[in-house]
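The structure that follows is given in the form of structure tokens.
Left out: one protein chain. Kept in place: all the others.
As written, the chains take the letters A, B and C, and residue 1 is the first residue of each chain.
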Amino acid sequence: MTSTSILLVNCPDRKGLVAAIANFLVRYNANILHADQHQDAESGTFLMRVEWDSRQFDLPPDAFESAFAPLAQSFNMTWQLSHRNIKPRMAIFVSRYDHCLADLLYRYQAGELHCEIPVIISNHPDTEWLANCYKIPFLYIPVERDSKAEAEAAQLETLRNLHIDFIVLARYMQVLSPDFIRHYPNRIINIHHSFLPAFHGAKPYHRAYERGVKLIGATSHYVTEILDDGPIIEQDVVRISHRDDLDDLIRRGADLEKIVLSRAVRLHIEHRVLLYANKTVVFD
Amino acid sequence: MTSTSILLVNCPDRKGLVAAIANFLVRYNANILHADQHQDAESGTFLMRVEWDSRQFDLPPDAFESAFAPLAQSFNMTWQLSHRNIKPRMAIFVSRYDHCLADLLYRYQAGELHCEIPVIISNHPDTEWLANCYKIPFLYIPVERDSKAEAEAAQLETLRNLHIDFIVLARYMQVLSPDFIRHYPNRIINIHHSFLPAFHGAKPYHRAYERGVKLIGATSHYVTEILDDGPIIEQDVVRISHRDDLDDLIRRGADLEKIVLSRAVRLHIEHRVLLYANKTVVFD
Amino acid sequence: MTSTSILLVNCPDRKGLVAAIANFLVRYNANILHADQHQDAESGTFLMRVEWDSRQFDLPPDAFESAFAPLAQSFNMTWQLSHRNIKPRMAIFVSRYDHCLADLLYRYQAGELHCEIPVIISNHPDTEWLANCYKIPFLYIPVERDSKAEAEAAQLETLRNLHIDFIVLARYMQVLSPDFIRHYPNRIINIHHSFLPAFHGAKPYHRAYERGVKLIGATSHYVTEILDDGPIIEQDVVRISHRDDLDDLIRRGADLEKIVLSRAVRLHIEHRVLLYANKTVVFD
Partner (left out) sequence: MTSTSILLVNCPDRKGLVAAIANFLVRYNANILHADQHQDAESGTFLMRVEWDSRQFDLPPDAFESAFAPLAQSFNMTWQLSHRNIKPRMAIFVSRYDHCLADLLYRYQAGELHCEIPVIISNHPDTEWLANCYKIPFLYIPVERDSKAEAEAAQLETLRNLHIDFIVLARYMQVLSPDFIRHYPNRIINIHHSFLPAFHGAKPYHRAYERGVKLIGATSHYVTEILDDGPIIEQDVVRISHRDDLDDLIRRGADLEKIVLSRAVRLHIEHRVLLYANKTVVFD
């Protein structure tokens, strides 16, 4: 599993795309392990994920771009190549609720998440003990109403220094500025504690309880400048009843949040998420 | 199952309520088969459903009210008594989509719904064949933009003449007037093709598709004067993927709609739904 | 949707398979709409489903075999070509329980199942009214203990005369003989009312009730000579509680059975099910 390469392709749909890409790979002796593609008929978009064994592949990683460029240009492709043995570097942002953090750390330690976690950044010191358990550096950067810009500057510097590839907001209770978001476009993953688009914004469990819904949900999405509006990666729901009071909703929702977020993170790490038209195609 | 009585009670919570009601029933030799109660701590509301074998019950139905009144008054109860051997009379409203209608009729014929269906009313003639299959009277009442008041008057007259107890909107594509709704308060059951409150109003599947959600839903609720805002009886969802286009969403959603609606209708018929604070307690 | 062709391929996994098949199709100007493949690493099996627009395909259906044969032989392929505008001919076998039959007929009439239904065969006359509603020929062939061979001979003759492609056992309560099954290998779809392999054989709901399980299930599978042991196409479960008695299990299970069976039938009709090692790959 660790020595495979993954190519993600997004381009206008045209005849011969599958054959052209397969031929390119075969020319360099690729043993294709998985290949998924999707044609969105409405927008005329072609999306593909192909994964091959890189040990017997005759094209070295640094020669791929120039070799693939002519084909990519002729089909007007947006593309991205990744290698499973290069682990992406993930930063976790957290506030006081620690259930998502604990879940991610356990999965990381258990080998379920093929990534590095160079840092946990929090605006509260509460979760440092968990970081210590799992031996992950913990950085406490307070965020006050009038110091948000400085805090974000400090966060960004840390992320740069540690060569962070993407950020996971594990119930981080601060709204990131548009400027911050622009540094990591489609590389910040959030968990929202409702079945979006229902109950976007603040206090979704309170509003779900008040509305009397029979299921509560959680949604993991990429962060964009519009709150709770980015492309959805994963969602799920759980049934509730009148026997569940607001505290039960929060407790049962927490279970959902950690499962939905960890699934989304895993899908992102394995390069299974393609973006188009403010939504995602997930090749699981 | 056919000779039981069901008492629904809604009142301010106070000590001794369960004992008082149980003692009343025991005094008349009731054999209690099911008893469910719920205390809503926030609003201080007590809700109860109790069902007993009416064959050995020493209080005749027409004497119940005067016997129970002193107790009911002392606890300030809202209450309702029903008898399972008296089948409620249900009218079905439908337009062109016939999946919910077909499902309800099949279940009625199979004995799953303990009700009478004296009439199906439609603003289109398309589903008359289904009504004929199941031998249910079908009434075609066209609804034009400028004849809606007359149409509703004709509908109401029919409902009155047939002693209809409650109405099921089985994908009836007309918005009922507030005046019409006031004739059947909390006795009109609708199916909305989304997970409310997400995508209330028109074209929910189109909007779900556009938003890129990973689950689609259906919601059955009592109709109030505010569109898609009444107390929710039942909801459910189904997972979708990028492989599902809009037509797939509509087809898979239809399956969900009929299941959710038929569950809600069954719960209503069995007197399992209690209302308070614009939401429901469902004693299943 | 109606003018597409579908190729199913099953062969030993080898490098270059995807490219070889894609190139073959491109040579004849195929516009590939969907392509799914799966490599089973354990058994070294390659499985593929590819669907293309047949209107612009330059190879006529009757020329496909000879054109494709050299490629198929070189990779040792088992393959099957189908055309969506040729509807497969499905026979339904049913006994007294009619919920699966009613569901299939409704879906057929609504255009959800792209097949023909030339006949319903039953060992009881009970469901003839349903067949009449949907205008499908109904054939009553009684099966007595000592006339089973004659009954099966009559059934087989009917199936032959009507050019039936596959058979759906919609709660048909007779065990088919090995000889009968051999006439339709992997072309008889059954619904079993449990989550197989739990509770295979008789009276699964009774046994589930006795064991105190918290979920009940239904399984649709191809029929093989070993009872309830054939390749599973689809399964699902539903949560139950102590409030559900045996009748509730049977009623709620019936809902599951019809959904699971209709999904399996649809997958079969759309040529989405590939078989290997007594299990299925389902390209949905």
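As a working rule, a contact is a pair of C-beta atoms (placed from the backbone, for glycine too) under 8 Å apart; a residue touches a chain by one contact, two chains touch by 3 or more.
Note that the structure is a prediction, hence the values are computed from the model and not measured.
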item: Partners of the unshown chain among those that are drawn; value: A, B, C
item: Among B:Leu25, B:Leu59 or B:Met90, residue touching the chain not depicted; value: B:Leu25
item: Full-complex contact with the absent chain, from B:Asp36, B:Glu116 or B:Asp165; value: B:Asp36
item: Residue of C:Asn85, C:Asn132 or C:Asn278 touching the missing chain in the full complex; value: C:Asn278
item: Hidden partner interface residues of chain B, rising order; value: 15-19, 22-23, 25-26, 29-37, 39
item: For chain A, residues in touch with the removed chain; value: 98-99, 102-103, 106, 110, 112, 133, 243, 251, 255, 259, 284
item: Absent chain, residues of chain C that touch it; value: 38, 40-42, 195-199, 210-215, 217, 231-232, 234-237, 241-243, 245-246, 277-282
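The rule is simple: only the chains that are shown with their structure count from here on.
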item: Interface sides of chain A and chain B: same vs different residues, half threshold; value: same
item: Distance-maximising chain from chain A - centres being C-alpha averages; value: B
item: Averaged-CA centre spacing for the pair chain C and chain B, given as whole angstrom; value: 36
item: Whole-Å gap separating chain A and chain B, where each centre is the average of the chain's CA atoms; value: 41
item: Junction residues of chain C - those touching two or more other chains; value: none
